[in-house]
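With one protein chain removed, the remaining protein chains of the complex are shown where they sit.
== chain A ==
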Amino acid sequence: MADSIFRKLRDGGEEGELAPALTIEETVASPFALDVSCYLLANLSSSILAGKSKSEGLVLVTFSRSPSFYLQFLKQKGIFVSSSSKWIRVLDCYTDPLGWIDQPSPGVITEGSSLIKLHKCVSDLKRLFSSIIEAGREMVGDGKTRFSVAIDSVNELLRHSSMPLVSGLLTDLRSHAQVSSLFWSLNTDLHQEKVTNALEYISTMKANLEPFCPSSDGKRNALENLFLVHQDFGKGQFHIRFKLRKGRVRVMSEEYHVDQTGINFSPISSVETIIAATKSLIPKVHFNLQLSEKERVEKEKVVLPFEHQDHGKSTEIYDGRRTLADGKTEATPLSSGELQADVVSSGKGGEIIYFRDSDDEHPDSDEDPDDDLDI
């Protein structure tokens, strides 16, 4: 299913339509948007190089990691980027976003200066927009050829500029005739819900990462959520929501697993995996909170008082008022839920008619036993 997002980004939009846009949402407890971005980056790059994509270039705008991180990652995936590569441009908003550094430090790549451009003023979004378009046109020219735009994270943008301005930038990019597709990532725990909603409105696809044991209870608990995750928290569910043109929404889900090489996707395994993961939430105490299978079977076998198995012979019940020799009482045999009016009374004394009124109640059930009182 993650493939389907990649295909939509690769194929771009129709003429006259806004470019397809993807929001990748992560949380503090499932911080893997970077891995998803890298996955898409690698796939898009391969398809551009193979000539299979509608776009002929890619502009990568980096905020949360250095350009060399992404170039190194692409190299690991077999995609080599050099200063003479004509299909990719990197706008570096990570190294010096606020212009604090007067000169570039020795570590910054200065060779192939057209490949990586340092962008020093992230709060000026108009300038950022023009830099992105300029970088794209450097690769594909001014005509009808298109390029894709990848923004690794909008968290920093939202810290320095207001949400309307950031939405404006993204919408402007989508509206530009030469932008074929666009994606960005966002950490929903860092921003108010209205910000997340606003960005979802302007995207045609939304992907979100959810750990297996979600317990989101509002932002204030996001930090606690991180420390409540399962010991090995590189796994979870990946949900994708597509907004189709006519207004329908299609939702798909799969599982993700993160390791040293990146993120991997697989179809949702049985529900048991999720249950097994959530079972670990039961507190570990020194007594059993649940019945084992054997105990459950034994419990089923117990014959309750006043219920007798129909062996055809009467059973004596001692009710404390007469001796066992006198008086026999035969109660009606019952199977659960069925009533059989077959009362036989013999001997002195009363009879006990027992109708089981409900099924066996589970332990720790929330049922209030007084619910059936008619007061």
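The rule we apply is simple: contacts are C-beta pairs under 8 Å (C-beta built on N, C-alpha and C of every residue); 3 or more make two chains touch, one makes a residue touch a chain; residues count from 1.
Methods note: contacts and distances are computed from a predicted model.
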Legend entry - Undepicted complex member, UniProt protein name, chosen from "Elongator complex protein 6", "Ubiquitin-like-conjugating enzyme ATG10", "Septin 9a" or "Protein MAK16 homolog": "Elongator complex protein 6"
Legend entry - Candidates A:101, A:177, A:291 or A:304 - the one touching the absent chain: A:101
Inset, instruction - Determine which one of A:133, A:149 or A:258 touches the chain that has been left out. - result: A:258
Inset, instruction - Decide which residue listed in A:73, A:184 or A:242 touches the omitted chain of the complex. - result: A:73
Inset, instruction - Taking the full complex into account, find the residue in A:10, A:191 or A:206 that is in contact with the omitted chain. - result: A:191
Legend entry - chain A residues touching the omitted chain (full complex): 28, 31, 34-35, 38, 65-66, 68-69, 72-73, 76, 94-98, 100-102, 105-108, 155-156, 159, 187, 189-191, 219-220, 222-223, 226-227, 229-234, 258-262
